[in-house]
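A single protein chain has been omitted from the complex, and every remaining protein chain is retained in its original position.
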Amino acid sequence: MNARVQSAPFDLAAEMRGFGEGAGAVVTFCGIVRDDSGRMTALEIEHYPGMTERALNDYGQEAAGRFDLTDWRIIHRYGHLAVGEQIMMVATAARHRRAAFDAADYLMDWLKSRAPFWKREIAHDGSGEWVEAKTSDEEALARW
Amino acid sequence: MNARVQSAPFDLAAEMRGFGEGAGAVVTFCGIVRDDSGRMTALEIEHYPGMTERALNDYGQEAAGRFDLTDWRIIHRYGHLAVGEQIMMVATAARHRRAAFDAADYLMDWLKSRAPFWKREIAHDGSGEWVEAKTSDEEALARW
Amino acid sequence: MTLDILYFAWLRERVGQPRERIETEAATIRDLVAELAVRDEWHAAAFADMSAVRCAVDQQLADLDTQLAGSREVAFFPPMTGG
Partner (left out) sequence: MTLDILYFAWLRERVGQPRERIETEAATIRDLVAELAVRDEWHAAAFADMSAVRCAVDQQLADLDTQLAGSREVAFFPPMTGG
């Protein structure tokens, strides 16, 4: 039942050890840096120290109440992340499958649009471009 | 890209090592034996040897095509499983988050209603009762 | 034709055996069920409520109208409860 913000890599496998004991269903989501354009070598992720960890903990606790979670974990990285590196993970544990799925989905929608992170795509030539927020992410949040 | 049917426990953490490399999003679901009634000590899971593994591979391949998965894995156990033990897991990897979530959700709906497993709840006194299929599981499948 | 008939879960318990080999001329699953159900009281109990029975032909899910020509194995079982 906690959120962490860190520049260091995390080990999804290690994080899952012992997670959700006593639950009936555990869902994890892991996001990985992906080069869609063919021009990108890395992401640089800026965040708002002080606010970030508290915001993630708030969203996690809100989701825990809303979906009756027995456990949850959020890890989000910042700094320089090469293509192929893990960016973040969410894990949710609940008595029933639907709640665990929905809570993970819900947390991802919150993180996409409401967690104070900003991504910059770093190209092969070293130039960087800020990633624009997607209207579809904002719409996804309105589902809940 | 494979399905396994086994009586032995599996290690979710070990299964996730290296899974979905090159993807943008990885989702896992893990089901755990849960005692809802307060009278249960274990599940006994019967299956249809010969048909089961092939059916799971068929569903996995179908989902891979439908959701453009870059990787997937299904593991389902049978035999005597005590409360707290892991029953099964599904993992999906895709370029985008929505596809990975939907594919895992879809596979779970198929497994619930179309994979040849039958559960019996074993009570403290050793008596057993077959678990009845839920109408809600059948309805969930009709969503897709 | 010779068919292996398999039973799972409570159908296996009602019939009293996990499998049997039979000779039949049944054209469809429906015909086969009609033959099996009159074998004895155990088979009759297993097939008493067909709304609770599912089946597979040669390890593929099937329904009552599925044709049996060329098949080797038919399985009967309750609605599945995987996951």
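By letter and in written order, the chains are A, B and C; residue numbering begins at 1 in each of them.
Assume a residue touches a chain if its C-beta (ideal position, glycine included) is under 8 Å from a C-beta of that chain, and two chains touch if they have at least 3 such contacts.
Keep in mind that what you see is a predicted model, and the values were worked out from it rather than measured.
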| item | value |
| --- | --- |
| Which displayed chains the unshown chain touches | A |
| Of A:Met1, A:Ala14, A:Met51 or A:Ala82, the residue in touch with the unshown chain | A:Met51 |
| Given A:Thr41, A:Gln61, A:Gln86 or A:Ser113, the one touching the chain that is not displayed | A:Ser113 |
| Contacts of chain A with the absent chain, listed as residue ranges | 31, 46, 48, 50-51, 54-55, 76, 87-88, 108, 111-120, 130-133, 137-138 |
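Here is the rule we go by: only the chains that are shown with their structure count from here on.
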| item | value |
| --- | --- |
| Nearest-to-centre chain - CA centroid comparison | B |
| Whole-Å gap separating chain B and chain C, where each centre is the average of the chain's CA atoms | 26 |
| Interface hub residues of chain A, defined as touching at least two other chains | 97 |
| Residues of chain C touching at least two other chains | 83 |
